[in-house]
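Taking it in order: structure first as structure tokens, then the write-up.
Note that this complex is displayed minus one protein chain, with the remaining chains in position.
All chains are identified by letter, namely A and B, in their written order; residue positions are counted from 1 within each chain.
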């Protein structure tokens, strides 16, 4: 459930296909996940999971795996 | 002193083949480097700065032309200053100030003579000036326009001004000139835009046809205003022929900082570097010299500037060199086209600068 929402956020924010969104996908490793798309992604995660991320966490979100780890801190379970 | 005898002694201003030219001009320019380094404090400081960096391809400073607007650059003692040339500040309030001593001024006219004689012959021809007479009245403070006309007036006689002081064409004067010298070679000179606007366009509007079929038309001053109204060199030449039957038209390119060693358009429509001057195309981004055929910033050098450090200039014009010594016209030297000014960058930033000054 959370996994699906997460993938959907990445798909929409980065404009990539769902199979691309795997744990090992890293920030800046593909052209679509640049600093600009990152902001769209954060806004979307906050909206879909209804939470407010700290600045440090926004910066730390350097991969899909890391995103899950950070979201878990806010009570999202994967 | 700036001894140019080697160049003066060549049979024509387009004699030196590239190997000879490189050797001769580089030797001369490097002497000027030393002279200016020793005699112009500003030039010395600039050279020290840029030699410290790793930036330009050459070891010699290319002076951005804008510096002549920002400060007075002088490599001779004040008592040797003979006159000060200013650029006509039509678009901006700031003008270039070029400091001349007698030697530099005299070399400027000599070199101009050498180059122009190549196109006009040794005889002084009847001269029609497409301007009004008061532009040269004040002889102590020359505008570049006035200086240009005076410089070229040497090659003519019976100087006839085509325009009145209010810039309207004086048809009577022009007609009587063309009738008087009908069938003889004459010399016509003016600034590109003024010839187009106040001469050709007026003749067309008044439906007047002149027969100046033996005239040599020389013009300069840039194409910017004409490109805005979609007039290029081809259209210009066509209209010169249609209105006045003029067949020989020579545009020339020259910087007010390098008066004398001008680049004249050859019979095949290319501007040519004379023996006294050279041109390179520079990439603004890398500051390296670009190969022939590529478009970039025009850098011009001249053996003339001695009283001010203007012998190697970086202009704000774009151009392309097509080759050296192998133009179909047969003249030696690099040949090229000028494409106009570097486009102005969009002003960004949190504070309004130019926009506000104009509007508020």
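In this section, contacts are C-beta pairs under 8 Å (C-beta built on N, C-alpha and C of every residue); 3 or more make two chains touch, one makes a residue touch a chain.
Here is the rule we use: contacts and distances are computed from a predicted model.
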item: Hidden chain of the complex, named as in its UniProt record, picked from "Urease accessory protein UreG", "Long-chain-fatty-acyl-CoA reductase", "protein-glutamate methylesterase" or "Phosphonate ABC transporter permease"; value: "Long-chain-fatty-acyl-CoA reductase"
item: Hidden-chain contact residue, picked from the options B:9, B:71 or B:234; value: B:71
item: Chain B residues touching the omitted chain (full complex); value: 41-43, 45-46, 48-50, 52-55, 61, 63-64, 66-67, 70-71, 284-287, 297, 314, 316, 318, 342-345, 347-353, 355-357, 359-360
item: Where the unshown chain meets chain A, residue by residue; value: 12-13, 15, 35-37, 39-40, 42-44, 46-47, 51-53
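Following the convention adopted for this analysis, only the chains that are shown with their structure count from here on.
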item: Centroid distance [mean C-alpha coordinates] between chain B and chain A, Å; value: 61
